[in-house]
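Only one protein chain is missing from this complex, and each of the others stays in its spot.
A, B and C are the chain letters, set down in written order, and residue numbers restart from 1 in every chain.
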Amino acid sequence: MTTLRALVLGCSLKSGPQESSSELLGRQILDALADHDVEGEVIRVADRNIKFGVSTDEGDGDGWPAVREKVLAADILVIATPIWMGQPSSVAKMVLERLDAELSETDELGRPSMYNKIAVVGVVGNEDGAHHVIAEVFQALNDVGFTIPAAGSAYWVGEALGKVDYKDAGPKPDTTGASVKDLAATAAHLAHALARDPYPAE
Amino acid sequence: MTTLRALVLGCSLKSGPQESSSELLGRQILDALADHDVEGEVIRVADRNIKFGVSTDEGDGDGWPAVREKVLAADILVIATPIWMGQPSSVAKMVLERLDAELSETDELGRPSMYNKIAVVGVVGNEDGAHHVIAEVFQALNDVGFTIPAAGSAYWVGEALGKVDYKDAGPKPDTTGASVKDLAATAAHLAHALARDPYPAE
Amino acid sequence: MTTLRALVLGCSLKSGPQESSSELLGRQILDALADHDVEGEVIRVADRNIKFGVSTDEGDGDGWPAVREKVLAADILVIATPIWMGQPSSVAKMVLERLDAELSETDELGRPSMYNKIAVVGVVGNEDGAHHVIAEVFQALNDVGFTIPAAGSAYWVGEALGKVDYKDAGPKPDTTGASVKDLAATAAHLAHALARDPYPAE
Partner (left out) sequence: MTTLRALVLGCSLKSGPQESSSELLGRQILDALADHDVEGEVIRVADRNIKFGVSTDEGDGDGWPAVREKVLAADILVIATPIWMGQPSSVAKMVLERLDAELSETDELGRPSMYNKIAVVGVVGNEDGAHHVIAEVFQALNDVGFTIPAAGSAYWVGEALGKVDYKDAGPKPDTTGASVKDLAATAAHLAHALARDPYPAE
């Protein structure tokens, strides 16, 4: 079985040196994927000077083209985002907007550039909002060609109006942790299946 | 100050004799409104044989016209709904669809029938989904003419993937309870203001 | 290649004899799937006396168990729903709530009952709302175990505040029609792949 690649885009509003709960969940997903012949890396998007836009390259110091190369090289894309006001972070939205450009891109066989890639989502917040974040990210990524494996999300949030962060909440092996394992198993299985037997060119 | 009327529509999937967490939150909102010269009642929608549709009367035993009379008589509408799969209950959606008919109805001054009414939302679930439910209900009700007062929602959910119901979770005076009080104060204030000084006819 | 089965659940608010735009789109999806060794049928959900609830059988004349048998027998589930107020129909929401019960069900190998099934979505409305409907349906169905193929949706809506129905709008081969073909190709490919190589039991 070929080793596949995953890319985790950590969509915290904060830059790199600060601890991020969403990046932590993203790393846990990457670790779980390693049990299924998938290796990869985590990128903190807020560090990369990504410009607002809906093209593959907004020019003039835009950090997206370098990130895009890694997306193109990946078999599995993991969006790891915090919840703000019950919604995905603006950094996650910026990433989705940049991926919107892929609707006009095709691979060497004429298939849309994101076909045959798997997408999964990890979401954390102090409180409420994960299901809606998952819904928005799935809809946007599927629209540009990503495939969503069974049980393709994992999340943690505290009780309503809570203030504790995931990174300080202690291990959650029976809830979020179990979802991470399920997600890694289905994502890796489906990525390997599509690697062997990709969607046909039209 | 005139006493105003509130109507709570409890949108549990369960019929009446069974305990409902969403109805409990609806009653707490009604109790809090009583401190601001607002009286009212709670209706369990699942008991009323409401038909699917988007008209004011779907005929043939439809229970909506009787509920609609109470909506028309109310100054404040409270939608109290459970969360299922991170989304409002189908019963709540059925209510919103029936209210869609009001876009074509006008009052005696030619104003849309729901103008000058206030809407607020109470949401409960074992876990995650409240913000999205609030978003959908606000958007739909505002579209048909309801006004949303500052801080017009109250909710409770447990930690991610939790299984405890609001009715069994014990009192939440510092979180959900505080929101109920805030919501009652703003809803009553705005309802009294619109009663004195309604939106003008066009 | 084995012939696979698709089930279209038409989620119009209207009962059977009345023409339904969402059912029309559902039938177009079924026709497109026939080009890829998939056969199936359309069920108008509003005709089936489905009860509100979140169990596999709500008893007492509940029409869901019969529909559920067909879901269990299908390889591809197509949710075809109208838009009301920018949101999925309450009938569609009722279907999602009934499918929520499948989180507690497993197949003969101990896998969740909906694993190895594909879900796609068809959405129609006079105007605006399709993306959000797709988001909510994907999130709910993926949560209970369905896999979403690349480009797994097709929709039609008119210009903002329009009043024309899809069934009266004339053919849309370059927009909605093209999406139907793409969706059928990816759904069938992935269903055949999962039939040969299902997600493993844990």
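Quick note on the criterion: a contact is a pair of C-beta atoms (placed from the backbone, for glycine too) under 8 Å apart; a residue touches a chain by one contact, two chains touch by 3 or more.
Model, not experiment: these values are computed from the prediction.
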{"item": "Among C:Leu33, C:Ala46, C:Val157 or C:Ala191, residue touching the chain not depicted", "value": "C:Val157"}
{"item": "Touch with the omitted chain, as defined above, among C:Ala135, C:Ala150 or C:Leu190", "value": "C:Ala135"}
{"item": "Interface with the undisplayed chain - residues on chain B", "value": "112, 114-116, 131-132, 134-136, 138-139, 142-143, 145-153, 182, 185-186, 189-190, 193-194, 197, 199-200, 202"}
{"item": "Where the unshown chain meets chain A, residue by residue", "value": "13-14, 46, 52-54, 84-91, 93-94, 96-97, 100, 136, 139-140, 143"}
{"item": "Residue numbers in chain C that touch the chain omitted from display", "value": "85-87, 127-132, 134-135, 155-162, 172, 175-176, 179"}
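Throughout what follows, only the chains that are shown with their structure count from here on.
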{"item": "Classification of the chain B:chain C interface as same or different, half of numbers criterion", "value": "same"}
{"item": "Pair of chains with maximal C-beta contact number", "value": "A-C"}
{"item": "Distance-maximising chain from chain A - centres being C-alpha averages", "value": "B"}
{"item": "Most central chain, Cα average position", "value": "C"}
{"item": "Distance from chain C to chain B - Cα centre to Cα centre, in angstrom", "value": "30"}
{"item": "In chain A, residues with contacts to at least two other chains", "value": "131-132, 134-135"}
